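A single protein chain has been omitted from the complex, and every remaining protein chain is retained in its original position.
The first chain written gets the first letter, and so on, giving A, B and C; residue counts start at 1 in each chain.
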Amino acid sequence: MKYITSLDGKEYLVEILDDRRISVNGQIQEIDFVSVRGQPVHSLIMNGKSYESYVYETEEGLQVLLRGRLYNLTVEDEREKRLRATAGAGAGTSGEFNLKAPMPGLIVSIPVNEGDQVEKGQVLLILESMKMQNELKSPKNGTVARLRVKPGETVEQRQALLSVT
Amino acid sequence: MKYITSLDGKEYLVEILDDRRISVNGQIQEIDFVSVRGQPVHSLIMNGKSYESYVYETEEGLQVLLRGRLYNLTVEDEREKRLRATAGAGAGTSGEFNLKAPMPGLIVSIPVNEGDQVEKGQVLLILESMKMQNELKSPKNGTVARLRVKPGETVEQRQALLSVT
Amino acid sequence: MFKKVLIANRGEIAVRIIRACREVGLGTVAVYSEADRQALHVRYADEAYLLGPAPARESYLRMDKIMDIAKKSGADAVHPGYGFLAEREDFAQACVDAGIIFIGPKPSAIAAMGDKAVARATVVKAGVPVVPGTEDVGNMTNEDLLAVAPRIGFPLLIKATAGGGGKGMREVRAIEEMPALLMSARREAESAFGDGNVYLEKLVEGARHIEFQIMADAHGSVIHLGERECSIQRRHQKLLEESPSPALNEDLRAKMGAVAVKSAQAVEYLNAGTIEFLLDKNDNFYFLEMNTRLQVEHPVTEVVTGIDIVKEQLRIARGRSMSYKQEDVKWTGAAIECRVNAEDPFNGFMPSTGQIVQSIQPTGPGVRVDTGVYPGFEITPYYDPMIAKLIVWGETRAQAILRMRRALEEYRIVGVRTNIPFHQTLMDSHRFMGGQFDTRFVEERFSLEDAVENKESHPEIAVALATLVAHQQTQRAAQIVRRNERDASNWRWVGRWERMHR
Partner (left out) sequence: MFKKVLIANRGEIAVRIIRACREVGLGTVAVYSEADRQALHVRYADEAYLLGPAPARESYLRMDKIMDIAKKSGADAVHPGYGFLAEREDFAQACVDAGIIFIGPKPSAIAAMGDKAVARATVVKAGVPVVPGTEDVGNMTNEDLLAVAPRIGFPLLIKATAGGGGKGMREVRAIEEMPALLMSARREAESAFGDGNVYLEKLVEGARHIEFQIMADAHGSVIHLGERECSIQRRHQKLLEESPSPALNEDLRAKMGAVAVKSAQAVEYLNAGTIEFLLDKNDNFYFLEMNTRLQVEHPVTEVVTGIDIVKEQLRIARGRSMSYKQEDVKWTGAAIECRVNAEDPFNGFMPSTGQIVQSIQPTGPGVRVDTGVYPGFEITPYYDPMIAKLIVWGETRAQAILRMRRALEEYRIVGVRTNIPFHQTLMDSHRFMGGQFDTRFVEERFSLEDAVENKESHPEIAVALATLVAHQQTQRAAQIVRRNERDASNWRWVGRWERMHR
């Protein structure tokens, strides 16, 4: 099975040869990969070197936390890569941003109104959790839409709060 | 639901009244009982006192390990109790004893042969596990039967080894 | 002599206090909210009573219920821990009125020191230097404060009078910012302490936050156990503490220690407390506030002095003389504490909640972990994000840093994101290693991203790991689909099983 894995704009061609060998950009590497089902902790011994890391799935791809450093990667198989190439590079950045609650908590205040023009970095909402007030900011310029919550409400993790179009 | 629970020859009548109350020998006790599925650790708050214990199932009943002390108990519901009373007290002690491997290991030697008369406490088999040699003894007088293993063999936990009839 | 202690707290500090009580043979009574039925302090205590729903206002701040439980259980002493009711004069007074020993100072001392404005006035009278700010005032309105501010000068700090832990604290660079910041500071103070009062203080720039541990008994003895360096902060929250401070020498320690003792004496202090100072670049120091309770970071002092502060608190509360005189207090080696918080350092330190699925604590020589969480425990949004304190001791500060590095790398917490990578990066920072930092260091001169850039990178390993994980998921998904084709009703169980299997 062949994959194209991207890290910091650089693409690596990775082939899973068998249980004990992979090839990265054509170089064969001996591996011993162990993971515990349902847990994001993985142990990899590659050419005798022992690494242990957390690997998290996010909406954008995979995050690898290795020795205190976080790597953001995307992994595609060849078919996906071709499909994406045909469709043209992702039109993602200009799309709609849906603000979801990053954790359960209490809406303290919403300093914006529906229809407001907001700038990248502007505070959209203040959420209190674990006795700390957290400012949730807009990742882009745009217009506030679909405001679904009110100050004083408690929200669940990942609950939709508002959108910026 | 009513149960008869025995400890050291003494019987206790226990009734589960609801989620928060049980009665033990007619005395109502307020309880808060929490256990983790699949794990033998249980937390019981009874009338404000907090206890935590391991409860293990064995062939003979239940073992409760509480503050460094082990209690051996049997629990029967009323129907079971009546059935047992009708059938006459258990004829168990004179029955056959099946020696099973208490842990995986290597059979070091078997100082008895099929058909041998053995006494209670006599060594039936030596099993090596964790670098220690363990002597497995007969819990009763009787005759060795159905010797199923040979010295040098490795055995799995709970594998049948021999019987004493 | 009391026999049974009610611990009016939760989490690691409740566990810490239960341990001390057990080691001196005292009975323990835990209280808990609905969110904490499975918490370690409930499991470890001799007795445990439900307070109410998860929010602190309905549970750990319910003084009335706690007093009822104390009476019902026959507890004859109360230990408040830190936070919640620990610095509430009325709670200490309620204990006194009920004939229950409050393990801490007298209500009058809490009142004098607990209101930060009164505290300043009190120590000034005793000749202790303070940071310039609003003096002798309790309930100042926003108008009053806006009027006073220019006289103090900018930059300045808005601080909650009932404050602690950086809550309700705001930095003001110019008068224009002040109205909005006053509002948010009061809002946060009100929510954290039930008291929206604030005061102003000049911002001492380039300052270190140095605090002294004080112990005082009922026989007139007041001693200090040396300092803790607490300058590593973010949003006025301490993240790391150490003892001794790299900025102090023996002379300065003796001088500041003497002032700390004097400050405590000014309010006839009893039991454990902490005097916080700002120390500027020229070794000038200013009284900041006194925390009239056990401090989160007390273990670094325990580790370098060998003194069990909580046991000593119990001893003092029982009316006995302290086990130590000032000259008995000796400091050996260096200790560092990292606060492990459930928050994502790569995403603006956003709090992270969820069930702890696995936790492997670092152990071995010179390592101590104080925590109230374990696998299976749920981290909820109701309380503080601090889930553990990792404390190490080394013969020297350098050895303590090296030990902390290995301990941080060993620590595995699965189920929530933690700030461990932040601490790992900090341990690699040359400024931290050199002891060259002030209270603004983390926010102004330390960037996790920049620091990480300079660390050894393993891109190929990350690539291999991500690809292997993605591959594994693809394979498993395919298997599930295949099973599913045979028997659609299995789907639900497979999914659950996949999540649960370990």
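The definition used in the following text is that contacts are C-beta pairs under 8 Å (C-beta built on N, C-alpha and C of every residue); 3 or more make two chains touch, one makes a residue touch a chain.
As the structure is a prediction and not an experimental result, all values here were calculated from the model.
Peer 1: What chains on display are touched by the one that is not shown?
Peer 2: A, B, C
Peer 1: Please pick, from C:367, C:427 or C:466, the residue that touches the omitted chain in the full complex.
Peer 2: Of all options in C:367, C:427 or C:466, contact with the hidden chain holds for C:367.
Peer 1: Contact with the hidden chain only, please: which chain A residues?
Peer 2: 32, 34, 36, 43, 45, 48-50, 52
Peer 1: Touching the missing chain, which residues of chain C?
Peer 2: Within chain C, the residues touching the omitted chain are 15-16, 19-20, 22-25, 40, 44, 299, 302, 306, 308, 310, 332-333, 358, 360-361, 363-371, 374-376, 395, 399, 402-403, 405-406, 409-410, 487, 489-490, 493-494, 496-497, 500-502.
Peer 1: Using the document's contact rule, name the residues of chain B that touch the chain not shown here.
Peer 2: With respect to the unshown chain, the touching residues of chain B are 1, 3, 5, 7-8, 10, 12, 14, 16, 22, 24, 29, 31, 33, 35-42, 44, 46, 49, 51, 53-55, 61-71, 73, 75, 77, 102-105, 108, 128-134, 157.
Rule of thumb we're sticking to: only the chains that are shown with their structure count from here on.
Peer 1: Please work out the Cα centroid separation of chain B and chain C, and write it as a whole number of Å.
Peer 2: Roughly 47 Å, centre to centre.
Peer 1: For chain A versus chain B, what separation do you get between their C-alpha means, in angstrom?
Peer 2: 51
Peer 1: Roughly how far is chain A from chain C, centre to centre by C-alpha average, rounded to an integer in Å?
Peer 2: 31
Peer 1: Residues of chain A that contact two or more other chains, please.
Peer 2: Within chain A, no residue touches at least two other chains.
Peer 1: Among the residues of chain C, pick out those that touch two or more other chains and give their numbers.
Peer 2: Residues of chain C touching two or more partner chains: there are none.
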